[in-house]
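The next block holds one structure in the form of structure tokens; read it before the comments.
For chain A:
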Amino acid sequence: MAPKITFDNVTKRYGDLTVLDGLNLEIEEGEVVSIIGPSGSGKTTVLRVLMTLEGIQEGVISLDGEPFTHVRKGDGFVPAKPAHIRKLRTKIGMVFQSFNLFPHMTTLQNCIEAPVQSLGLRKDEAVERARELLGMVGMAEKEDHYPSQLSGGQQQRVAIARALAMRPEILLFDEPTSALDPEMVGEVLSVIRTLAAEHSYTMLLVTHQMGFAREVSDRILFFESGKFVEQGHPDTFFSNPQHSRTKEFLAKVLEAN
Partner candidate 1 sequence: MEWDWEFTWNRVLPAMLEALPVTIQATVFSFVLAVVVGLPLMLLRKSSIRLVSVVVGEFIEFVRGTPLLVQIFFLFFVLPEFGITLPPLLTGILAIGLYNAALCSEVFRAGFDAVPKGQWEAATALNLSPRRTLTAIIIPQSLPPIVPALGNYLIVIFKETPLLSFVAVAEIMHVAKGIGVETYRFTEAITIAGILFLILSLIAAALVGIVERYVIRKVYH
Partner candidate 2 sequence: MSASVARIAIVSALLAFVAGMVFATFSELRVFLPALLNGAVVTLQVSALSIVVFIVASVLAGIGRTSGFWPLRWLCAIYVEIFRGTSLLVQLFWLFFVLPEFGIVLSPLFAGILAIGLNYGAYGAEIVRGALGSVPKGQIEAGVALNIPKGKRMVRIILPQAVLLMLPGMGNQTIELIKSTALVSAVTLVDITYASVLQNNIHYRTIEIFSITMLLYYILSQLVRFGVAALEAKASRFRALEF
């Protein structure tokens, strides 16, 4: 069976700066993968190009074996039209570092907006689904609150429910706890932990929370200078890193803790 997500020689540049350098990646269905690495290395860009928030200069990203960012033409590929991307993009959901909830809508409205508008759900169906998800993340009583009335941790949990409401197959988490005060990190990680353990989502996490990454992931990827320098199973990755750069990075991280 084709991998859920495939990066085929993906390159992304900002002017002269190469952020993704001929990246190759295969992620199987149901895998939970954490991407770690130095700040500003571009790990977030991996998620952003997958979510089509940014374009790529070279290479192809595929979902379930089918080209996503491009379409086949003859022997090669051409950039896909927006309609094609929109059709497949519904498989992917994303949770942002700065939550990005819609401030002019209530919690409930935030969660039903896309299912109604994009999936074509009836409003009552969407509300039912939203309530179920809000209950799952522990935000059921706040459904009529506005984002400005919620704490950071609460907002992020709502953001997770909002993403789940689209019933994605793939979930992307871009440093979901980096913008939170320490005491709220736990409640968000708890939700993500549940998602990883009890559901079959394919999950890609960019995070600085090493302990958490070790706990929930099936695989760890170390990203630096545009490439995946090393990858491995959590058990062996942290205890026995192979590459010198990985060792350096982990040493610095442990020092900070």
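Criterion: contacts are C-beta pairs under 8 Å (C-beta built on N, C-alpha and C of every residue); 3 or more make two chains touch, one makes a residue touch a chain; residues count from 1.
In picking the candidates, the idea was that all candidates are chains of the complex that A comes from, given by their letters.
As the structure is a computational prediction, the values presented were derived from the model and not from experiment.
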Out of 1 or 2, the chain that touches chain A in this complex is option 1
Touching candidate 1 in the complex, chain A uses residues 51-53, 86, 89-90, 92-94, 96, 98-104, 113-114, 117-118, 146, 148-149, 162-163, 166
